[in-house]
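Selected chains only, in their assembly positions.
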Amino acid sequence: MVKIATIGGGSSYTPELMEGFIKRYDELPVKEIWLVDIEEGREKLEIVGAMAQRMWDASPYDVKVHMTLDREEALKDADFVTTQFRVGLLNARIKDERIPFSYGILGQETNGPGGMFKAFRTVPIILDIVEDMKRLCPNAWLINFANPSGMVTEAVLRYGKWDKVIGLCNVPVMAKMTEHIMLDVPQEDLIYKFAGVNHFHWHRVADKHGNDVTPQIIDKLYEEDNGLPKNIHGVPFYKEQLLQMNMIPCGYHQYYYRSEEMLAHGIEEFETVGTRGQQVKALEEELFDLYKDPELNSKPKQLEERGGAYYSDAACETIVSIYANKNTEIVVSTRNDGAVPDLPDDCAVEVTAYLGGQGARNVAFGPLPTAEKGWLQVMKAMELLTIEAAVMGDYATALQAFTINPLVPSGATAKRVMDELFIAHKNHLPQFSDTIARLEKEGITIKDDIARELSV
Amino acid sequence: MVKIATIGGGSSYTPELMEGFIKRYDELPVKEIWLVDIEEGREKLEIVGAMAQRMWDASPYDVKVHMTLDREEALKDADFVTTQFRVGLLNARIKDERIPFSYGILGQETNGPGGMFKAFRTVPIILDIVEDMKRLCPNAWLINFANPSGMVTEAVLRYGKWDKVIGLCNVPVMAKMTEHIMLDVPQEDLIYKFAGVNHFHWHRVADKHGNDVTPQIIDKLYEEDNGLPKNIHGVPFYKEQLLQMNMIPCGYHQYYYRSEEMLAHGIEEFETVGTRGQQVKALEEELFDLYKDPELNSKPKQLEERGGAYYSDAACETIVSIYANKNTEIVVSTRNDGAVPDLPDDCAVEVTAYLGGQGARNVAFGPLPTAEKGWLQVMKAMELLTIEAAVMGDYATALQAFTINPLVPSGATAKRVMDELFIAHKNHLPQFSDTIARLEKEGITIKDDIARELSV
């Protein structure tokens, strides 16, 4: 019987996770679920925990949902640990976005400045969790969906020296769910190979006879709906470019292949409806209102608009596949081991893999085309620098990471944005306390209107 | 409906292949099978072809077995081309073995001097076949089991520029069939990862929970039967060595890890019961006598003793998996693409793969331990040199290949053996005609008794 511990249990995603476990109970006989959160998340934890218990109670299965602020108790003898926590909650993400935008720079919460500060906040915590796991549940698997998921996975492998980790992402699922419809064939008749890093991967598709149908899908993308995830504004890729690489990028590649438009769109949202973080916050509040309803015992429709749909599905399927040694094909973040030969063997990549008792068995992708090789290598450098800065608390390394990030135009404004983000997140960046003290002494402050708005 | 062309159709293995297709007819609706051979193999072709037709006639399926000496006719519009031909027939193998042994050097028909000369004879023919396929069946898959299977696959990829090729080997199947019995668990509860090159690979095993059970299997190997294929004399590996690498070598590694004993055993056979080639020849004659029986319509038991059992099973399963996009896990020779990061991306390796419509999806193995990395790199150098010599007909490259081959003690005797093998195979090495003319002029001849015995 399986014990699952979910760090960040008060997340709005938890009901989706419960649904996934209920659906798969025959394959994964869950006994206990432990939802862990911190003091600041206690209220949400209680709402979502009660909702989770109601979902199980409405199912034929006898599963106890525990709510706790004591992480050690939850981790003790766990079989699977899932991590979906958000250091500083959604407000931190809103700072990650609004401070850069206030200077005309993308905030981007996964691989942009926002994502880098998210990594600075998240990496020390995930490494703490890994240390706990070494003591309390040394045989457990860590299934991470805390963003930036790729960097978190890389940190767990490189600095945590913990191999039993899988990083998840819902983006590849979306491609698989939409592209077969474009070609009017059953999903299982398409053969997929993904390669890259989290939120920065490409894929190739073949039909069941092995014929490359990537060009046909590219054609279809320009005929009809382009199959991109809902939470990314639909700026089309240049078709020539896709045909040249003969691969299909992920939605986040728009930030790199159409920087100008993505920046313009981001600024427009920043100035009008609010950044994605703000939109998500409103959605979350709505969701938690729903969750409070003592009658509600199934995942509400509105959760899908949250973005990240199918995330939990991917997570549950991963857990089941490992538990039951099912060899299901899933795209995950995992140690490279040669699957993407343009990156070092020992770094984290996001690739097609068969998930089983031993974790991910990566499908070797082979060398990438010239342009994508270059892109991937520079993104991995950015990731490694960000993680190193997060672990060491080193300002200069953070500056190097900011400078090399293709989403950041280097120079004084970018440095100012970085400095203000350090100030804004001072409570969640203890490793940078010297840096933050220096910046404060130098008089770095956040623009008045933004500071007021963000209550910093 | 599927057309299959089998080059070297007169082989004694053909009935096993037929059995495999009959067993899998539901998944692979074969329509026509074309057995191709050359004039020298006409008699065998007729015997085995008739036998093959009888097998299908005894089945519920209406399949026509064509026999032909016209390769082009057979290849035309084929869906799968299997290659199991043997240039110079078994007599060539016997020369490959007996000439080296007559000088106290291993003949070894796959990666030793014998295997190298087999490559010299086979590579030009397989490249011819590939050129025919480009014209006559450009969408077909080439499924090779002609030895040396890894070098043949490498030649097809590198010089033939033909990607749709899978090289097969029965050795990994044997490991999978025996090791679970040692651990007393169902076969499907063990998780395998193989890496290396043909007849020179290692594997690691985990249980279904992902725990490494390689050390337990190593322990078992020393308790009971060591699970090695029947056609390799059972000299045990040193247990310390296996535990150090924490991998299980293949049977052929005995030639490298216990050279002394394998040479002694080979020489003993050479002097008494005959080399393996001679033993096989006797077995084959027996088999063909059985095949002649017009009542016989199923694979005779004796075929298993031939060595290479399960070969055809692997072949049929590979074909079905590609045809039906089944994603079956099979160990095959295929382009590396990073799966074995210690070798170049573009060379052939033998690894665990999922076979489907697009061919092999290699499982990334990750870096090998120091010793095995060194072994593999030197073996790949030997393979590449052998193939280059085969393609270019270059004597000095052949000498480099012989010198680097770990089974050959370099020096005058080895060179003499190589020279005599050139003379012995002169009819099947047109690319080396200048070399052979020079050697004849220099008076290189085969020792009288061996020459008589081999009728050279």
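Lettered A and B in written order, each chain numbered from 1.
As a working rule, contacts are C-beta pairs under 8 Å (C-beta built on N, C-alpha and C of every residue); 3 or more make two chains touch, one makes a residue touch a chain.
The structure displayed is predicted, hence computed values, not measured ones.
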Starting from the 2 chains in place, I would like the total count of identical chains in the complete complex. 4
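One rule holds in what follows: only the chains that are shown with their structure count from here on.
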What whole-number Å value describes the gap between the mean CA coordinates of chain A and chain B? 46
Contact residues on chain B for chain A in the complex? 164, 189, 191, 193, 206-210, 322, 325, 327, 329, 335-341, 345, 352, 354, 356-359, 361-367
